[in-house]
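The complex is shown incomplete by one protein chain, all other protein chains being positioned as in the whole.
By letter and in written order, the chains are A, B and C; residue numbering begins at 1 in each of them.
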Amino acid sequence: MAPFTRRRLAVTGMDELGAYRVLRVADPDAPEPDPGQFAMLAAAERWGGGDEERPYLPRAFSIARRVGAESHFLLEDVGPGSRRLCELQAGERVWLLGPLGRGFRLPPARRRSLLVGGGAGIAPLAILQDGLAGEVVVLLGFRDAARAQGAGLLDGARVATDDGSAGHHGPVTDLLAAELERDPLALVYACGPAPMLEAVRAMCAERSVPAQLALEAPMACGFGGCFGCTVARRGGGYLRVCVDGPVIDAEQLEHVDPHAGAPA
Amino acid sequence: MAPFTRRRLAVTGMDELGAYRVLRVADPDAPEPDPGQFAMLAAAERWGGGDEERPYLPRAFSIARRVGAESHFLLEDVGPGSRRLCELQAGERVWLLGPLGRGFRLPPARRRSLLVGGGAGIAPLAILQDGLAGEVVVLLGFRDAARAQGAGLLDGARVATDDGSAGHHGPVTDLLAAELERDPLALVYACGPAPMLEAVRAMCAERSVPAQLALEAPMACGFGGCFGCTVARRGGGYLRVCVDGPVIDAEQLEHVDPHAGAPA
Amino acid sequence: MSVRFCGLELAHRVINGSGTFDVIAARKAFGRALDAEFPFAAYVSKTITLKPRPGNPPPRLWETPAGLINSIGLPNAGLEAYMRSDLPQLTGLTTPAPAADRADGRSPPRDRAERFPVPLITNVMGSTAEEFARLVEACETRAEIAAIELNVSCPNVRTGLDIGADPGQLERVVAQLRPRTRKPLIVKLTPNTADVASCAAAAQAGGADAVSLINTLRAMALVRSAAGAPASAWLGGGTGGLSGPAVRAVALAQVATVAARVSVPVVGMGGVESTAHARDMIDAGATLVAVGTASFRDPAAAARIADGLARGRRGAAAAGAAAQPPRAVGVAGERAGEDAK
Partner (left out) sequence: MSVRFCGLELAHRVINGSGTFDVIAARKAFGRALDAEFPFAAYVSKTITLKPRPGNPPPRLWETPAGLINSIGLPNAGLEAYMRSDLPQLTGLTTPAPAADRADGRSPPRDRAERFPVPLITNVMGSTAEEFARLVEACETRAEIAAIELNVSCPNVRTGLDIGADPGQLERVVAQLRPRTRKPLIVKLTPNTADVASCAAAAQAGGADAVSLINTLRAMALVRSAAGAPASAWLGGGTGGLSGPAVRAVALAQVATVAARVSVPVVGMGGVESTAHARDMIDAGATLVAVGTASFRDPAAAARIADGLARGRRGAAAAGAAAQPPRAVGVAGERAGEDAK
């Protein structure tokens, strides 16, 4: 459960990780997050007034890892909000609300876990890996080699790239297909761009493999207040990604909405 | 005449001057300003998004001095726009439109000039002093000693402070009264807070001394476009400070509008 | 120092804007902290309609300079589900008195502060007068509901515009509903009208106990895939409603003109993010202030504002304020620095 107010926290570091950044903030009072939970972040200074006078609202980021009193976030610069956060330096302040949302349900004892990530969507898989006991296979897809360095966030990841510049040349779902072939009783945990998630969903649905998908959606609040972060639910109606998710059982979805994925 | 577009210029320095800052920008293509002219300034980055999400519009500042290819501005931090400008550092960029407005008319040969300034309103008197040939008396009033250090912008200034912490204890108009007593044929050039300007206006009107007052008013554009910067004209109607001024012959005014002065 | 509004006693003057805070969802996020630190003096439900509505297809949000366009489309499970499943979860809310109202005038722990019940205001919208009547009658039967807000102003749904923007029609509708309930009726006016004061007067003439405003301004966002390509509407609903700081000055003008016209209390909202903004609304004539979009940035924004108002009141009383003459230069600073963030 998140405290009922945003916290003003000090940035303790900003590390490069290939094409990504890892933002570290000191958050000693944070409740222990579940893997897959996220936080709403905003820079305490200079949030707004950029191109087009945005950002105005906070931005959602998966908690990538919790180390002592620090929370880590994997950032990709895709717009004014993420860019501003990427510029932060140690000593600056951020507003943080969280941890928020419904994280991954951990597997019943001794089922093999397949962690499938794409792009910035690998972030929640890192903290998930930290918490998993049994056998874990990590399959990560990226656009190119610079992004593939993000794989360093997890242990023992096997990598695929769209352009073949690192690891397997092709979509990460090629790797997943092979793994599911080997062990059809594995459980799948996935987070990434919408097309990847949709491919994972379809592949698992076909094989009746339970999959948990960590979705993303544009959010205004992160705690169910705005009804802005919806994705279509199988059988009609909508789910709110921020409170019904971000981790959603794949079978709740007919398809993964094209707006519901991570930056590629 | 100003070029018909704002220029993106490099800040070459930011100097402390007591409670004020002197902003220097490299502006090699600037037309030579008349003393009393001003420019509209905005930081090229981070203009907006501060407290209350202001500033949005550029801000007017007197050209305090022109040194080689540099223009100098005297800044007082009184709100979000001036604060942002005060934070600028060498190498950062500003947008500048100008020189704008109608400056001081220089005195006919050999009339003594009395330059009367208050607070940040001393700025246009510096460049005026640079251009005056005959005898010049400089009388400057400030709230306190920290602000009185601003007098260093001009040569040979005599200072008055409200709190008596530097120079004469009392309003600068005490000094002016004495000077006018000595030489009733002097010409007065004044810029400062509205109450000071009003006192100067009344004092000169009483003695039939011609006075030119450099007014200030909230401005959106600086070039006559918005009709926002008006002050009441004697006999009815309004003057636009940006194009009819900022330097206005005192006799054009019934009174100096309380909104028409410089920060004290 | 509690506040009276339509016969209700409230802990302070700050409530939520309908549809911008979901207590039931927020409990999932914040657990007991939400109930302990509940920020609003009254709680306004999102708009409830007779039938369930899924809401608009995504995307539903677009960020603008200092604002937000939403095209949510009033998703709700319908009247029956609201009464059955939401109502029990929305009753019994309490809120602490604002910090400065406590004996020592000190800030938290809010957990030891005097607490006030949080009345539930149910916001309803019908697409016809009959639908409105059924909604109001249903609310009348439930003791848990303290007051009813009529949404005649939602820009995402045609009916809102039609009923709320025309004073004659608005008065007739309110007059038809008035006899059906003894609970206070608050009419949430539409800002998308030529003469909001006349609409407010019509609501009062029809029997409204209060009016609230502003709802969002009709707005739109376009996107294109590449330079030169034709644009298409971004929002799944085509158009949406603008809220947040961008609309604050418009809201203030509407609140002022309405408050000058009607004698019933006014709930002012639109872009309120700080104590100073709330005080502007109050000075413009609002009895209560509602916070909407600002809660998205900080869920406790309303509590911060309520504390600020209480501190200001104490400060003013102590300093015998208003003795000082206006001094323009101080204003900007005073405003910006007021909220302890």
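Just so it is clear, a residue touches a chain if its C-beta (ideal position, glycine included) is under 8 Å from a C-beta of that chain, and two chains touch if they have at least 3 such contacts.
As the structure is a prediction and not an experimental result, all values here were calculated from the model.
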Per the whole complex, from C:Ile186, C:Ala201 or C:Ala256 the residue touching the absent chain is C:Ala256
Across the whole complex, the chain not displayed is touched by subunit C residues 62, 64-67, 69, 161, 165-166, 190, 192-195, 217-232, 239, 242, 245-250, 252-254, 256-257, 271, 279-280, 283-284, 312-313, 315-317, 319, 321-322, 324-328, 330-331, 334, 338
Where subunit B meets the chain that is not shown, the residues are 1-6, 8, 42, 48, 52-58, 95, 97, 100-102, 217-232, 236-238, 240, 242-243, 257, 259
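To be clear about the criterion, only the chains that are shown with their structure count from here on.
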One chain pair leads in contact pairs, namely A-C
Here the gap between subunit B and subunit C, centre to centre from mean Cα coordinates and rounded to Å, is 46
Contacts with two or more other chains occur in subunit C at residues 66, 245
Check: subunit A positions touching at least 2 other chains come out as 48, 53
